[in-house]
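Not every chain is included here, but those present sit where they belong.
By written order: A, B and C. Residues from 1 in each chain.
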Amino acid sequence: MLRVTVWNENIHDKKDSVRAVYPDGIHGAVAAAVKELDDVKVDIATLDQPECGLPDDVLGNTDVLIWWGHVAHHEVPDELAWKVREHVNKGMGFIALHSAHLSKPFKLLMGTSCSLRWRDKEYERVWCVNPGHPIAEGIPPFFELEREEMYGEFFDIPHPESLVFLGWFRGGEVFRSGCCWTRGLGKVFYFQPGHETDNSLNNPHVRKIIRNAVRWAAPANRREKLDCPNPIPAEEMVRHGMDIGWY
Amino acid sequence: MLRVTVWNENIHDKKDSVRAVYPDGIHGAVAAAVKELDDVKVDIATLDQPECGLPDDVLGNTDVLIWWGHVAHHEVPDELAWKVREHVNKGMGFIALHSAHLSKPFKLLMGTSCSLRWRDKEYERVWCVNPGHPIAEGIPPFFELEREEMYGEFFDIPHPESLVFLGWFRGGEVFRSGCCWTRGLGKVFYFQPGHETDNSLNNPHVRKIIRNAVRWAAPANRREKLDCPNPIPAEEMVRHGMDIGWY
Amino acid sequence: MLRVTVWNENIHDKKDSVRAVYPDGIHGAVAAAVKELDDVKVDIATLDQPECGLPDDVLGNTDVLIWWGHVAHHEVPDELAWKVREHVNKGMGFIALHSAHLSKPFKLLMGTSCSLRWRDKEYERVWCVNPGHPIAEGIPPFFELEREEMYGEFFDIPHPESLVFLGWFRGGEVFRSGCCWTRGLGKVFYFQPGHETDNSLNNPHVRKIIRNAVRWAAPANRREKLDCPNPIPAEEMVRHGMDIGWY
């Protein structure tokens, strides 16, 4: 049983223009996509809930956390952002969608400014540049998004461990649209489509990619705490009574 | 002219046991190594100076910042750590030595806990696993450190973009001892040797590696500010009056 | 159903000293480890079979190919080595064990000499340096091999996309013992333990790692042929009759 929590700041979602596209909110659209996986439990958490919907027991029982935020990044307490980072370091998967590139947890995980160029209302082609990657399973060489927000380079992120998708925008920009990293025991995926008034989260390829990413980001191992027991006594490392060290 | 600032918390350095090894302090030993480069200006900054020795104009005029800290990581203000991260994102090089693995700026740049195993007073072999890398220039296949603090895996760092050195310790541990990353426009190098009472910073190979790392981490480009100008007007991207977009 | 082919040159395996350790041959030990997976079909192929046991239909119906070779690398026809490389580029997984570092297919996939240092009859510790990686699932921080052949750096391989294990050897060497790469749509894993007269392939951690690697290397996608259809007609890329290009 894979336990997925979809977090959304849930602010745009109250406007008619967004409800028209995502009647159950952005979180609802993402959750619906994920629920098509077998053997998955999907919960919703939003900024307006107590403890932003992410008290310790929720984080501790989440295998993969999906994050959407935009206008209220600053309302997420620093302490919560650090907790998310710590849970990722311990093994929790983290998927940042679209404008979550500037969310506090993502920036803490990256170590960079995560800034980029942008302009709304663009036509995008999403190209697959790593078709053997698990997140690309079942995705064609490219697919189209009729209208999506242009995100353009230079995208200030660390070199991805795997680069899975590139975006082409009609206005003349390119973007590293699907990127993977490891942070501690946790896996991180950033995916660019998902503007609040465009319809990308209903696109079948986008939804498939999110499902693939959830599977990929599921923890292989987890650890209880971040610190190793230290100092390591020499005798623990000496084997079978043989002198390996010089003590 | 390459402008290097060597930062040291300068606390151990006041003890006789450390003075016996590093009469001019750890910073003095590091600075002496760097000064052997041609066309370099080396300054010292320490925790006990005003603004921890790193006011804005010093950071703004530093090409490569070398960092040594251990017992006083917590005395470095968060605000300064974030400034260092920002300067690296804009292009400043950053070299973290030994126990700087737990320094605030390094942890902010990595996005991980940077925890590891440790035990003092070990014999180490440093192996080169990337002999074509600029930081390995002039370094033999391996060299020995008579006594160094064992740092052992699991070292909780992001996958290095280049892994240059591995450490072998007599007690049975291994360590990724020399690691490179890019963060924004800046380059980051972590190097494991350099415990305060061992003598590694006087080792000619260690000193050569620090010099090589300074050259490697020198900025190729810098940027003034972290944000791109946004939103990008479509007309700026339309070329020569031709309609590239559909506006 | 995952289709795994275990290839072995099957030469050492006829000696009593090897039979004593691996009564069913090295291939038998590897196949037994893999068979513990659910929903897997495991076949054996050896050098002394027609077409070295790997005619086109076998390669075409293999999801993951495991390779063990040592003294007879040169007896594998170049043509077969190139075919293996091509199948990997199309999506087949490839796992090279121990002395397969000098096998023709592995060297063709790497683009380097794959040379290393070696000395038999060593005590090894295998350390996990990427505990969140799927190949590390269920593996402790380190495990011991009473006797294994030392393989030491510099190991002339391309920078691994993921480095999962490091080897520590009592004689003073270190080694990148578990390394991952992507080649085309295919995944490649190199794993160092597995000398013919040592007993590592019966070690439960080694066997678990091989199973994990098989799961990891299973193709996400495959392609029929290596070439893209070219040239791409502009009209195919023009969308909805709108002029994207300037034709």
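In the analysis below, a contact is a pair of C-beta atoms (placed from the backbone, for glycine too) under 8 Å apart; a residue touches a chain by one contact, two chains touch by 3 or more.
These numbers were taken from a predicted model, which means no experiment stands behind them.
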Identical protein chains across the whole complex (3 displayed): 4
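Simple rule for what comes next: only the chains that are shown with their structure count from here on.
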Chain contact graph, described as a line, ring, star, complete graph or other shape: complete
Chain whose Cα centroid lies nearest the overall Cα centroid: A
Interface sides of chain A and chain C: same vs different residues, half threshold: same
Distance between the centres, which are taken as Cα means, of chain C and chain B, whole angstrom: 35
Separation of mean Cα positions, chain B and chain A [Å, integer]: 28
Distance from chain C to chain A - Cα centre to Cα centre, in angstrom: 30
For chain A, residues that touch 2 or more chains besides their own: 123, 161, 170, 182, 184, 239, 244
Contacting residues of chain A [partner chain C, same complex]: 91, 123, 130-134, 136-139, 144, 161-162, 170, 182, 184-187, 219-221, 223, 239, 244
Chain B residues within the chain C interface of the complex: 125, 127-131, 141-142, 152-155, 159, 162-163, 166-168, 172-174, 176, 242-243, 246
Complex contact set, residues of chain A against chain B: 85-86, 89, 108-113, 115-120, 122-123, 150, 152, 154, 156, 158-159, 161, 170-173, 181-184, 226-228, 230-234, 237-239, 244-246
